[in-house]
Structure formats: structure tokens, C-alpha cells
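All protein chains of the complex are present and in place, except for one that has been dropped.
Chains here go by letter, A and B, matching the order in which they are written, and residues are numbered from 1 within each.
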Amino acid sequence: MVFDEADRIATIELEQDRDVVRARSRVADAMKECGSSELMQTRFVTAVSEVVRNALTHAGGGTLAIYAMPNKRQVGIECRDCGKGIEDIDAAMADGFTTRRGSMGRGLGGAKRLSKTFAIDSSPGKGTTVRMIGACSLR
Amino acid sequence: MSDKILETTLEVLKEDAEGILADWIEQADEDGAKRIDLFSEKEERDQAASLLRSFRLGVRDASKDGEFDLQDEHWADLRGILSEITHERVERGVLPGEMAALILALKTPLFERLTEKLESDPERLIEEVLLLSKAIDAFAIYSNEVFIAEREQVIERQRDEMMELSTPVVELWDKVLTLPLIGTLDSLRAQEVMESLLQAIVERQAEVVIVDITGVKTVDTQVAQHLLRTAAAVRLMGARCIISGISPKIAQAMVELGVDVGEVRTRSSLRSALMDALTSVGVAIRPINDDKRNAK
């Protein structure tokens, strides 16, 4: 999944937890602009919230880019961090996986389920990039 | 190819528009493309006339720059009129073959006239006939595409209407809703059902909802999961969910599938679910005495 054909409509530096709130509200606006139903907007913003928070808490920060997809009925995001990366992606995607105590670890797997398309690219020492596309309607 | 493509065709179209139109309609009639039961003589003629007019304009402009491409802006007008006419014909129930036959019937009058005009120049004749034939074929195909797209829209619309029909959320009493499910419950429909149920809970401020599955054909693991998730979402909203209409057969199947209904309340009949629901909102159904009955 690449966003070559898509319009980048916003870039948000993720440095503190206020930025997570900003990221959510900017993605919500983008979904509204493409005529999303409330349900689809809620689903995708939730997915973005998971991914963005992951970047902040596990990698100390990152960058979120928001794209309007060429077909106008979808919004894409790319969340890139320079953290230590994920060793076992499959394990990280499974519900229940967590590297923190007390966290229930549904984040990444949940984000995948809540988005239309989900791709994760990570290797130890090189950081993690998550790309997701959210659709504006079920059909 | 000459730089003035379809030059003779254009001449013919200019000189004898009325004659071509009349011959075209006659030919269409012969080919079985006329539907006098659906369109009046005048409507049929008006449609053909406007098609022919934009066809001529398209040929004129396309000839100027020597290009020929259906997606070109020169043909935008014709494409628009074709879409419009096709749309109208789909609405009235014309068959796709009949629509194509109508357009293809235009070949006959044009070819006849070209043959006359270019009697002395067979090479030129073949060139123009080939190109014109290609053009008309392309429009027939285009019209067919529009036809299919129109049909799909009709199907989509009917699907939506059926969807609404098949998920009626009914208010049984103050604060009590029921959702009688009928047919099959796939993931997409389960989502839509859940959405309209939750929306109704907010709108009617409902405290109990009964999801009745008497009319659901089969309950497999997936359907059972959908039902349980619906019940979970209803609880998150702050209302109670009762699943009714669980036949002995479905109950057995659910146990065999290892579906754990957990905290979700289930009832075999809508009747007992209703009693349960009414009790929880503080209402009871009681028999009335004979005096009152007779007074009615």
C-alpha cells in the first residue's frame, strides 16, 4: 500500500499525548469531508488512535501523515516512528499481545480489524511504519 | 487515412438528416428494437432525432482534429444523451438487446447513402464504412455499459429497500423494542441490523430489546457470534437484550457448536420474552373481567 496517488492533507508530529487527540480530530474531519457515516468514522478514528498511541508510548514519538485517497471515499494514514521496532509482528498483531503490564493488548489487532486495509512494516532497530485505509461506508 | 475522416458521412448527415432519421426508425422497427408498447411514436422519434443530432456534431468535431476516440470530449454530448435515453429505457423495462439493436440499426441508412455517394471511390467507401461501423459499435457497447450500470443501481436500491423492510425495529411498549429477524444473517447485514437497533434504543430511550430469531433460517457459529455481539453492544448502551425464538433444534445446535451465550438472556418464545421484558419495565398483562369484555 503506497500513497503515491493520494493527496497528503495533513502531517502531525507525535510528541506528546495531546498530539494523539489532534491526530484523532484531524482524521475525523477528513472522514467527515469524504462523507463518512458516523459508524465508519468512529471505527477508523479508533484504529488511528491505537496506532498513534503505540508510536508514542513504544517509540517515544513519530509522524502521522493523513491522505485523501484518489477515489475520495477513503482516507489513508501513514504512521512512522523511529523506535526499536517490533521483533515478532505476528505475535504483536494477535489479540492479547502486550509489552506492557496491565495493558490488554488489543491495539494493533483491533486497528487491523477496524480498517479497510492495514499494512505494517517493522524490523528491530529500524522503527515501525503502519499504513491504513479507512472506508466511508460499509459497502 | 485521410486527414478528414468520415468526411462523406458528415456530408450525408447534413444533407439528409430527416431521411436518415425516418429510415433509421423504420430499420429499428424491422429489427425489433421499437417498443410501441413502452414509447409513443413521437417519443421514439424525438429520442432518435436528438441522438442523430449529437452524433452529427460528434462526427463534425472529431473529423476536425482527425482523432477518433469515444472517450473524447467531442463525444461528450452524445454520451450524455445516450445515458439519458438508456436510463429512460431501463426505467420503462426495455431489454438491453433492444437498446443495442436500436443503435446498430443506424448503420443501414448511413451505409446505403455512403455507398451511393462513394460509388466511384471504393477505397474511400471501405475506409468510411469501417470507421463508421466501429463508431456505431462503440456507442452500442457504451449504451450497454450504461444499461448494466443502471440495472445495478436498480438492484442496489431494491436491496436497500428490502434491507429496511427486513429489519423493522418495533416499539412493543414504552421502553420495550423488538427486532424480528428473518432470513439469513451475514456479517454485513448483522452490522446493519445492529446499527439500526442501537439507533432505535437511543431514539426511543428503550430499556429492553427483544431480538426474535424465530424467522432465522439457520444458526451457525457465525450467526450465533453476531447475535452475542449485538447483545453485548446493547448492554454497552445501557439496555437489556433478550434473544427469543430459540427452538430446541437451534438450542441443540448452539450447544454442539460450543457457543457460550454467557450472560445473555434467552427465551424459547417471543411470548415469554415479552412477559420478561414487560416485568422489567414494571408492566403486566392481565385478563380483564367479562363485564368489560361485553361492554366493548
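The definition used in the following text is that contacts are C-beta pairs under 8 Å (C-beta built on N, C-alpha and C of every residue); 3 or more make two chains touch, one makes a residue touch a chain.
Here, contacts and distances are computed from a predicted model.
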item: Options "Glycosyl hydrolase", "LrgB family protein", "Xylose transport system permease protein XylH" or "RsbT antagonist protein RsbS": UniProt name of the undisplayed chain; value: "RsbT antagonist protein RsbS"
item: Which displayed chains the unshown chain touches; value: A, B
item: Contact residue for the chain not shown (choose from B:Ala138, B:Ile182, B:Met237 or B:Ala251); value: B:Met237
item: Which of B:Leu51, B:Ile201 or B:Val223 contacts the chain that the document leaves out; value: B:Ile201
item: Sole residue of A:Cys79, A:Ala92 or A:Leu114 that reaches the chain not shown, by the stated touch rule; value: A:Leu114
item: Residues belonging to chain A that touch the chain removed from view; value: 17-18, 20-21, 24-25, 28, 38-39, 41-43, 45-46, 49-50, 53, 95, 102-104, 106-107, 110, 113-114
item: On chain B, residues whose C-beta touches the chain left out of the figure; value: 191, 194-195, 198-199, 201-202, 205-207, 229, 232-239, 263
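FYI, only the chains that are shown with their structure count from here on.
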item: Centroid spacing, where centroids are CA-atom means, of chain A and chain B in whole angstrom; value: 35
item: Chain B contact footprint on chain A (complex, rising order); value: 39, 138-139
item: In the complex with chain A, residue positions of chain B that touch it; value: 188, 191-192, 195
